[in-house]
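Pasting a structure here, questions to come.
Here the complex is missing one protein chain, while the rest keep their positions.
This part shows subunit A:
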Amino acid sequence: MEIKVMANILDKNDQLAAEVNAQLSRRGIFALNLLGSPGSGKTSLLERTIAALKDELRMAVIEGDLFTDKDADRIARQGVPVVQINTGGGCHLDANMVKGVLDRLDLENLDLLIIENVGNLVCPAEFNIGEDMKATVLSVTEGEDKPLKYPLVFKQAGAVVVNKIDLLPYTSFDLAAATEDITSINPQITLIPASCRTGEGLEGWFDWLRGRVAAKKAAAGRQGN
(Lines give C-alpha, C1' and ligand atoms only; values in the text may rest on other atoms or scores of the structure.)
Protein backbone atom coordinates (compact mmCIF):
# COMPACT_ATOMS: atom_id res chain seq x y z
CA MET A 1 0.00 0.00 0.00
CA GLU A 2 1.20 3.48 -0.82
CA ILE A 3 0.60 6.31 1.66
CA LYS A 4 0.87 9.90 0.49
CA VAL A 5 2.60 11.81 3.31
CA MET A 6 4.01 15.17 2.12
CA ALA A 7 5.39 16.00 5.58
CA ASN A 8 8.24 18.43 6.21
CA ILE A 9 10.99 16.64 8.09
CA LEU A 10 11.97 19.68 10.18
CA ASP A 11 8.38 20.64 11.08
CA LYS A 12 8.79 19.73 14.74
CA ASN A 13 11.93 21.85 15.06
CA ASP A 14 10.36 24.75 13.16
CA GLN A 15 7.34 24.65 15.46
CA LEU A 16 9.56 24.86 18.55
CA ALA A 17 11.56 27.65 16.91
CA ALA A 18 8.34 29.58 16.36
CA GLU A 19 7.50 29.15 20.06
CA VAL A 20 10.93 30.45 21.10
CA ASN A 21 10.60 33.39 18.74
CA ALA A 22 7.12 34.20 20.04
CA GLN A 23 8.42 34.27 23.64
CA LEU A 24 11.17 36.71 22.65
CA SER A 25 9.04 38.80 20.28
CA ARG A 26 6.39 39.43 22.92
CA ARG A 27 9.08 41.34 24.82
CA GLY A 28 10.59 43.02 21.77
CA ILE A 29 13.90 41.12 22.11
CA PHE A 30 15.97 40.83 18.94
CA ALA A 31 17.50 37.34 18.69
CA LEU A 32 20.60 36.77 16.57
CA ASN A 33 21.89 33.33 15.53
CA LEU A 34 25.66 33.76 15.05
CA LEU A 35 27.26 31.25 12.68
CA GLY A 36 30.76 30.53 11.43
CA SER A 37 33.57 27.98 11.26
CA PRO A 38 35.75 27.15 14.25
CA GLY A 39 38.41 29.85 14.46
CA SER A 40 36.53 32.34 12.28
CA GLY A 41 36.35 34.71 15.25
CA LYS A 42 32.75 34.40 16.45
CA THR A 43 33.73 34.67 20.11
CA SER A 44 36.12 37.56 19.47
CA LEU A 45 33.34 39.36 17.61
CA LEU A 46 31.05 38.73 20.57
CA GLU A 47 33.60 40.15 23.02
CA ARG A 48 34.00 43.28 20.90
CA THR A 49 30.22 43.59 20.52
CA ILE A 50 29.61 43.31 24.25
CA ALA A 51 32.32 45.85 25.05
CA ALA A 52 30.82 48.32 22.56
CA LEU A 53 27.12 47.86 23.26
CA LYS A 54 26.60 46.62 26.81
CA ASP A 55 26.10 50.10 28.28
CA GLU A 56 23.59 50.94 25.60
CA LEU A 57 21.65 47.68 25.15
CA ARG A 58 20.60 45.05 27.65
CA MET A 59 22.25 41.93 26.24
CA ALA A 60 22.54 38.25 27.01
CA VAL A 61 24.37 35.42 25.28
CA ILE A 62 23.65 31.75 24.74
CA GLU A 63 26.86 29.83 23.98
CA GLY A 64 26.55 26.66 21.94
CA ASP A 65 29.55 24.39 22.11
CA LEU A 66 30.35 20.74 21.48
CA PHE A 67 31.77 19.88 24.90
CA THR A 68 33.51 22.77 26.65
CA ASP A 69 32.54 25.98 28.40
CA LYS A 70 35.71 27.89 27.47
CA ASP A 71 33.84 30.37 25.27
CA ALA A 72 31.15 30.87 27.89
CA ASP A 73 33.88 31.74 30.42
CA ARG A 74 35.33 34.29 28.03
CA ILE A 75 31.90 35.89 27.59
CA ALA A 76 31.04 35.82 31.30
CA ARG A 77 34.20 37.85 31.99
CA GLN A 78 32.70 40.60 29.81
CA GLY A 79 29.98 41.09 32.39
CA VAL A 80 26.82 40.02 30.57
CA PRO A 81 24.57 37.06 31.43
CA VAL A 82 25.62 33.93 29.56
CA VAL A 83 24.02 30.49 29.39
CA GLN A 84 25.95 27.51 28.09
CA ILE A 85 24.48 24.73 25.94
CA ASN A 86 26.72 21.71 25.38
CA THR A 87 25.55 19.66 22.43
CA GLY A 88 27.66 16.69 23.55
CA GLY A 89 29.23 16.37 20.11
CA GLY A 90 26.13 17.41 18.15
CA CYS A 91 27.03 19.61 15.20
CA HIS A 92 24.34 22.25 15.65
CA LEU A 93 21.93 23.78 18.13
CA ASP A 94 18.26 22.99 17.66
CA ALA A 95 15.19 24.88 18.79
CA ASN A 96 14.50 22.46 21.63
CA MET A 97 17.90 23.13 23.21
CA VAL A 98 17.33 26.89 23.11
CA LYS A 99 13.80 26.55 24.46
CA GLY A 100 15.22 24.54 27.34
CA VAL A 101 17.46 27.35 28.60
CA LEU A 102 15.21 30.40 28.05
CA ASP A 103 13.97 30.36 31.63
CA ARG A 104 17.54 30.90 32.82
CA LEU A 105 17.51 34.37 31.26
CA ASP A 106 15.83 37.49 32.61
CA LEU A 107 13.70 38.05 29.50
CA GLU A 108 11.84 40.99 31.02
CA ASN A 109 15.06 42.99 31.02
CA LEU A 110 16.59 42.23 27.66
CA ASP A 111 16.91 43.97 24.28
CA LEU A 112 19.32 41.68 22.47
CA LEU A 113 19.95 37.94 22.70
CA ILE A 114 22.93 36.60 20.77
CA ILE A 115 23.13 32.84 20.31
CA GLU A 116 26.59 31.68 19.29
CA ASN A 117 26.02 28.48 17.37
CA VAL A 118 28.41 25.53 17.17
CA GLY A 119 31.44 26.28 14.98
CA ASN A 120 30.37 24.80 11.68
CA LEU A 121 29.27 26.30 8.37
CA VAL A 122 27.12 23.37 7.32
CA CYS A 123 24.73 21.89 9.84
CA PRO A 124 23.47 24.92 11.80
CA ALA A 125 22.17 26.48 8.58
CA GLU A 126 19.36 23.90 8.39
CA PHE A 127 17.99 24.42 11.90
CA ASN A 128 16.04 27.46 12.96
CA ILE A 129 16.43 28.05 16.68
CA GLY A 130 13.95 30.87 17.17
CA GLU A 131 16.16 33.68 15.90
CA ASP A 132 14.98 36.78 14.07
CA MET A 133 18.06 36.73 11.92
CA LYS A 134 21.26 34.83 11.28
CA ALA A 135 24.67 36.44 10.85
CA THR A 136 27.70 34.61 9.51
CA VAL A 137 31.37 35.21 10.31
CA LEU A 138 33.83 34.28 7.56
CA SER A 139 37.52 34.88 8.13
CA VAL A 140 39.93 35.60 5.30
CA THR A 141 42.15 32.72 6.44
CA GLU A 142 39.43 30.21 5.55
CA GLY A 143 39.63 30.87 1.83
CA GLU A 144 37.24 32.55 -0.54
CA ASP A 145 35.77 29.28 -1.87
CA LYS A 146 33.62 28.92 1.26
CA PRO A 147 30.55 30.89 0.06
CA LEU A 148 30.01 28.72 -3.03
CA LYS A 149 30.83 25.58 -1.06
CA TYR A 150 28.41 26.33 1.77
CA PRO A 151 25.95 28.78 0.19
CA LEU A 152 23.13 28.18 2.65
CA VAL A 153 24.72 29.99 5.64
CA PHE A 154 25.19 33.01 3.40
CA LYS A 155 21.74 32.80 1.82
CA GLN A 156 20.05 32.62 5.23
CA ALA A 157 22.05 35.42 6.86
CA GLY A 158 21.08 39.08 7.21
CA ALA A 159 24.73 40.09 7.58
CA VAL A 160 28.15 38.59 7.03
CA VAL A 161 31.24 39.82 8.82
CA VAL A 162 34.35 39.12 6.75
CA ASN A 163 36.80 38.97 9.63
CA LYS A 164 40.59 39.28 9.93
CA ILE A 165 40.97 41.74 7.06
CA ASP A 166 44.22 42.87 8.74
CA LEU A 167 45.63 39.57 7.48
CA LEU A 168 44.64 40.18 3.83
CA PRO A 169 48.21 41.03 2.75
CA TYR A 170 49.38 37.65 4.07
CA THR A 171 46.72 35.47 2.43
CA SER A 172 45.58 34.77 -1.11
CA PHE A 173 42.02 35.71 -0.14
CA ASP A 174 40.42 37.81 -2.89
CA LEU A 175 38.00 40.13 -1.11
CA ALA A 176 36.42 41.35 -4.36
CA ALA A 177 35.73 37.79 -5.53
CA ALA A 178 34.31 36.79 -2.14
CA THR A 179 32.11 39.88 -2.13
CA GLU A 180 30.85 39.02 -5.61
CA ASP A 181 30.02 35.43 -4.60
CA ILE A 182 28.35 36.36 -1.33
CA THR A 183 26.21 39.10 -2.81
CA SER A 184 25.13 36.97 -5.76
CA ILE A 185 24.03 34.25 -3.32
CA ASN A 186 22.27 36.88 -1.22
CA PRO A 187 21.85 40.31 -2.85
CA GLN A 188 20.13 41.66 0.29
CA ILE A 189 22.95 40.77 2.68
CA THR A 190 24.88 43.44 4.61
CA LEU A 191 28.56 42.70 4.06
CA ILE A 192 30.97 44.02 6.66
CA PRO A 193 34.73 43.62 6.15
CA ALA A 194 36.30 43.94 9.60
CA SER A 195 39.05 42.92 11.96
CA CYS A 196 38.22 41.87 15.49
CA ARG A 197 41.91 42.24 16.33
CA THR A 198 42.38 45.88 15.24
CA GLY A 199 38.74 46.94 15.49
CA GLU A 200 38.68 48.15 11.89
CA GLY A 201 35.23 47.99 10.29
CA LEU A 202 33.43 46.95 13.46
CA GLU A 203 31.47 50.21 13.72
CA GLY A 204 29.47 49.01 10.70
CA TRP A 205 28.62 45.80 12.54
CA PHE A 206 27.55 47.63 15.71
CA ASP A 207 25.36 49.96 13.64
CA TRP A 208 23.75 47.01 11.85
CA LEU A 209 22.95 45.40 15.22
CA ARG A 210 21.62 48.67 16.68
CA GLY A 211 19.36 48.97 13.64
CA ARG A 212 18.00 45.42 14.03
CA VAL A 213 17.32 45.91 17.76
CA ALA A 214 15.54 49.22 17.13
CA ALA A 215 13.43 47.70 14.34
CA LYS A 216 12.42 44.81 16.59
CA LYS A 217 11.45 47.17 19.41
CA ALA A 218 9.39 49.27 17.01
CA ALA A 219 7.61 46.16 15.66
CA ALA A 220 6.81 44.95 19.20
CA GLY A 221 5.49 48.42 20.04
CA ARG A 222 3.17 48.37 17.03
CA GLN A 223 1.70 45.08 18.20
CA GLY A 224 0.59 46.87 21.33
CA ASN A 225 2.89 45.38 23.93
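The definition used in the following text is that a residue touches a chain if its C-beta (ideal position, glycine included) is under 8 Å from a C-beta of that chain, and two chains touch if they have at least 3 such contacts; residues count from 1.
Here is the rule we go by: contacts and distances are computed from a predicted model.
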Absent chain [UniProt protein name; select from "Nitrile hydratase subunit beta", "Glycolate oxidase FAD binding subunit", "Hydrogenase maturation factor HypA" or "sulfate adenylyltransferase"]: "Hydrogenase maturation factor HypA"
Selected from A:L34, A:V82 or A:A125 as touching the chain missing from the view: A:A125
Of A:A18, A:L152 or A:A219, the residue in touch with the unshown chain: A:L152
Missing-chain contacts mapped onto subunit A: 1-13, 90-92, 94, 122-123, 125-127, 148, 150-152, 155, 184-188
